[in-house]
Structure formats: C-alpha cells, structure tokens
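Dropping the structure in here first, questions after.
Only a single protein chain was left out; the remaining protein chains are all shown in position.
For subunit A:
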Amino acid sequence: MAMAEKFDSLEEHLEKFVENIRQLGIIVSDFQPSSQTGLNQKLNFMVTGLQDIDKCRQQLHDISVPLEVFEYIDQGRNPQLYTKECLERALAKNEQVKGKIDTMKKFKSLLIQELTKVFPEDMAKYKAIRGEDPPP
C-alpha cells in the first residue's frame, strides 16, 4: 500500500500543476490589468509546483516504465492497451510453447517405444539410467 501512496502524492502534485496551468491559460486568453497579481502568483506556483514534483522523484527512483508505453501515449492511445497487449502476447506465447513441449514429449515417448522394439536391451539400460518418464 506504500507504493500506492507514493503514486497518489505524485498524482496530486501533477493535478495541481496542470490545474494551475489551465487557469493561467484562462487569465492570459483575455487579460485584464487587475489580473496581473494573480498571474504572477500562478507563475510562481509553476516553479513551486515543479519543485514539489521533483521532490517526488526520490520515492519513485526504483520504478521503471517500459519505453514502448510512451508510443501509445504519443499516439493519443490509452496506455492500458499496452498492458492488455502484453498479457495477450504472453498468454499466446505460453500456449505456443506448451504446444511445442507437449508435441516433443509425445514424440519422445513414441521414439522410445519404437526403439525399444528394435533395441530392447539397449533401451532397458537407457531406461535404468534415465528413470521412467511419465506418459505424455
């Protein structure tokens, strides 16, 4: 849960920072001289806001982000799609490899069977050394 708190703190600072910028934009889009003080305050909040975000770095120095996820963000796509695609690819590869392993096991069992017919004594020695494999 400490991990979630670290992210919450960063998220909060980022949200405040973005909100400050958004308000700056509103002030500037139709500026009135009376807004000058408010503008200056917000400009300085940009600096302190960045300071606060920078302070969050220490707590998160061990977090790694895969570069590929940035591709999704740069294209305006949901980064959760990256996670989804990773999991799907992992499962697909897992299934593929399991298929290969199962096929190899079947082949091994058939090979031992046929070799035992042709070389019974040698195969008996082989099995004594290797031990019995479970049926595929």
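The rule is short, and it goes like this: a contact is a pair of C-beta atoms (placed from the backbone, for glycine too) under 8 Å apart; a residue touches a chain by one contact, two chains touch by 3 or more; residues count from 1.
Here, contacts and distances are computed from a predicted model.
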Protein that the absent chain corresponds to, by UniProt name, given "Zinc finger protein 511 isoform X2", "Hyccin", "Collectrin, amino acid transport regulator" or "Mediator of RNA polymerase II transcription subunit 19": "Mediator of RNA polymerase II transcription subunit 19"
Option from A:3, A:60, A:87 or A:110 whose C-beta touches the chain left out: A:87
Residue ranges of subunit A at the interface with the undisplayed chain: 15-16, 18-19, 22-23, 25-33, 35-36, 38-40, 43-44, 47-48, 50-51, 54, 67, 70-81, 83-84, 87-88, 90-91, 93-98, 100-102, 129-134
